[in-house]
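Left out: one protein chain. Kept in place: all the others.
The block that comes next holds chain A.
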Amino acid sequence: MVPSCVNNRFKTCSVLPHIITRIISHLVYSVNSVSSVTYAVSLFFFFGAAAMEGRCAVETWAVGLSGTSCTPRVKFGLGTDVFFCTGSDEVYVFSTQERKLTAVLQFPDPVSDLVGSHDKQLLYVACRSGVYCVSLQFQLSRAPSSPADASSSLAELKIPSEFLVVAEEGVLSVLLVGSVFLTLSQTDTSWMLTLYKSSNYEMLSSFSLPLVSGVVHSDTEGQTAMRKRPVLICVHSNDATPPSSSEATLTDGHVRLESVLFKLLFGIDAALAKSPVILCGLPDGCLCFLPLRHPGSRLRVLRSLEQPVVFVGASVVMERGPGHAQCLVAVGELGKVVLIKTDKGGSEGGGNRTGFIEGCVPGPVMCGCVDKNCLYYSTGSDLLVLDLSEGLSRREGQEKDEETSRKTEAALRSPTSLNVCRVAALAEPTCNTAGEVQLLGLSVRGQLQRITLPAGREDARLSKEPSALVGRSVRDLLSAIGDVCERASVLKTAIKSKNQILRHLNQVLNISFLLIASASSEEHLPIQEKPIRCHGVTSWSRLLQKDSLNLTCVLDNPSPYILERGWTLSVAVFPLSYPPSAGGESSSTNFSFPFHNLHPGETLEVSLPLAAAGEASFPMTVSCSLIFSLASLLGEEAANLPGLQSSCISLPLNTLTVDWLHVLQVNSPIATHKKATSQSNNTTDTLQAFLRSRRIRCSGRGEGGGESASKPEREYSASIRVSSELLRDTLLLKSSDLDAHVQKWPPQNVGLSLLEWMLSEGPGGVTTGHQGDKIALSSSVVHAQGPDGHTVKLTAKEVNVEEGSAEKEESQTAVEVQVESSSIAAVCGLHHAVLRRVQTLLQRAPEKAASTKGVQSLGLRQVLQRAEHLLQQIQQSRISGAFGVGVSTGQMTRSLLSVYRELRENPLLIV
């Protein structure tokens, strides 16, 4: 009988700590970024002029819709086009020539990566459901041009699923190497690198590498969490001839590495086979490689960064070579920078060896790129540049390894700020005609930016500035200080609001733990013990000649905590059982009442309609819970946490039951009379009464109950016997507790007092709020009207229970409560309600010596036999019902009904 939804609520609660952790980590992350900015600010003041040189021009080109499911990506595409995706399901095509967005490609799923093929003008886009291949020219030509102006219009293309070429789920990165198309995806336990033929997408082979769980664990907790994209690049040896002359310039994601380093890292075989090598930087920190064209090759780990790899690239570093990269650079998310280069052999053994130089830069690294000798990376709050050659070229003259490595680390630790914030993705740097380095960046908000670094940055820093420029530089300096101040003040308010949220969260947590603890530890506590609870009062009201039942729910907060903004009282009302006509669906009604502040000791009173007369079926379960929406806590920031929008903490309070006794409208003699007259005045009511009586009579006849032929209205009845001794004990005990009831219950009035008690107050926190005063019951017979309009009669009389003939002295008195009505629903409901009350009475009864042990032994056996017989009947009808053979439904119902009645008519004595 326990509503299942209550259990569900408990389940929701167990998710709570998990969600809270996420919020806190989010907050901590933002506080971190704040501190890194303050770090940048202090750096700025320390190195004033030096940092000044790093100021650069930022030009916003276009804005895309920002999404959250994947890390954003920006790439140089075909010709002058730039592709970028912001983590949503759209890919934007921006023409650098026309300086405008030319197309928006919309895919069915969020885009995780994209790669363009230059020769065939194809764009491969990895989505959650697989990889799509789009021919841009074809798509653009097919796109419906807008009637207004075809040239300036933006083509919006929806990419249908027939462009899906590789149906592999969860592809995170893609790469195109010659005629081979590679995808990298993550399964539960491993990384899968799969090779496809790019001509027909036939799978060539697939390699896997077990997942290093330690690092990834923290961010794979939710499907909705932003998935980190592994870095996938292809390394060519510099002496390997390019596959075709047109590909002399390397495409995006391909780097050419100096041959000695290539051989050292990837082996002689790869070099001899002139095989390109795939290099993956995985979010679990592994840097691994795969020679593409070598039989029996497998994914091997080159190095572990022990933090998610954000960027892998190759840099020339030293100008000696003809421009081939001398050095591989890998950057981890937490700022670890690894330079991999050739060490000229010196001391023992001679020959060349692989040298790894590790360093650390401050701040979380969001993205990076590398040019001839600089590493550019963004921490989200700033864009920084790290001169790689500085650390490496100094090594030449050095003798001792330890000393040099220390110096390199020092060099790696002093990046120069460029004062550009919120960069989330970077494309490869280019040089314009003036010799300025240009970066293509994508901001967190989805803005495509071109960042132009001042030319000759290096030289300017070293040489003295001419005096004419001093004035200008002071002006620049001042404006820069202004910028920084503005940023700092914005961050300060952010911190303030975050503190506010944390305080609020603390309150919420306190309340949650209070309620969870009380819910889990002692489920059967009496209602008064609950820290925050609801109780209800039912009342009938008559509006527009229609009776309706209202329930007033009162939320009480005796706890020392404030229920603040964001809490909602939710009340779910649903019938305990439902009529078969309702289609087997339990109709539950939910009411929610958001409220602002509920201080300790205050109460909140809400009123809700339970049912109009004759519509609802009782007993009804009213379950109250407190709901806290996390989205309201974070306000605007909730948008950044996609999973949070729908997540709520739901804390169950208590469950009230409104049963038949609560909803009875007791007819006091006067009231009955009044009602009777008013009914007679009303024609429709009389008509209905008539119809009702007709119907009952008919069904009565069909039933063929012999003894009730003369009195059809009193057709059904059920009774309960309670030992009067018990009643006396419990009810008297109760009255002596309360000072208000001073008068002793006369012993002969036990039945009356039971009735009165049952009607006036109920267990489980619901009381009957009769309009006006308390009904004074004159006799032990109560006539009342049920919610469906049927009259019911409740009789309580004392009877002697005779136990066989042998032991007369054992006979004892009992109160028999008899329920009679013409409606079977009413009888059932009331019987149930009375039983509930008696149950609470029993719970309240003091422990008694087992004096009445032997009582009823004879009767008990009889009753048990009868019950067994009935059980057999029920089983029989269930089996035949299950197979749907033999008996018609009508027959079955009849037999079940008779069993029911038999059960109700001959009650056991409750002692």
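We take it that contacts are C-beta pairs under 8 Å (C-beta built on N, C-alpha and C of every residue); 3 or more make two chains touch, one makes a residue touch a chain; residues count from 1.
Just so it is clear, contacts and distances are computed from a predicted model.
A.B. asks: According to UniProt, what is the chain that's been left out of this complex called? Choose from "Phospholipid-transporting ATPase", "Exoribonuclease phosphorolytic domain-containing protein", "WD repeat protein mio zinc-ribbon like domain-containing protein" or "FA complementation group G".
C.D. replies: Of "Phospholipid-transporting ATPase", "Exoribonuclease phosphorolytic domain-containing protein", "WD repeat protein mio zinc-ribbon like domain-containing protein" or "FA complementation group G", the absent chain's UniProt record names it "FA complementation group G".
A.B. asks: Would you indicate which residue among A:86, A:297, A:512 or A:719 is in contact with the undisplayed chain?
C.D. replies: Counting the whole complex, the residue in contact with the absent chain is A:297.
A.B. asks: Looking beyond the chains shown, say which of A:128, A:263, A:303 or A:535 touches the absent one.
C.D. replies: A:263
A.B. asks: Touching the absent chain in the whole complex: find that residue among A:179, A:862 or A:893.
C.D. replies: Checking the options A:179, A:862 or A:893, the one contacting the hidden chain is A:179.
A.B. asks: If I consider the whole complex, including the chain that's not displayed, which of A:70, A:271 or A:610 touches that chain?
C.D. replies: Going through A:70, A:271 or A:610 one by one, A:271 is the residue touching the chain not shown.
A.B. asks: What residues on chain A make contact with the chain left out of this view?
C.D. replies: Spelled out for chain A, the touching residues are 178-180, 195, 204-205, 207, 239, 243, 259-260, 263-264, 268-269, 271-274, 290-298, 345, 349-352, 879, 882-884.
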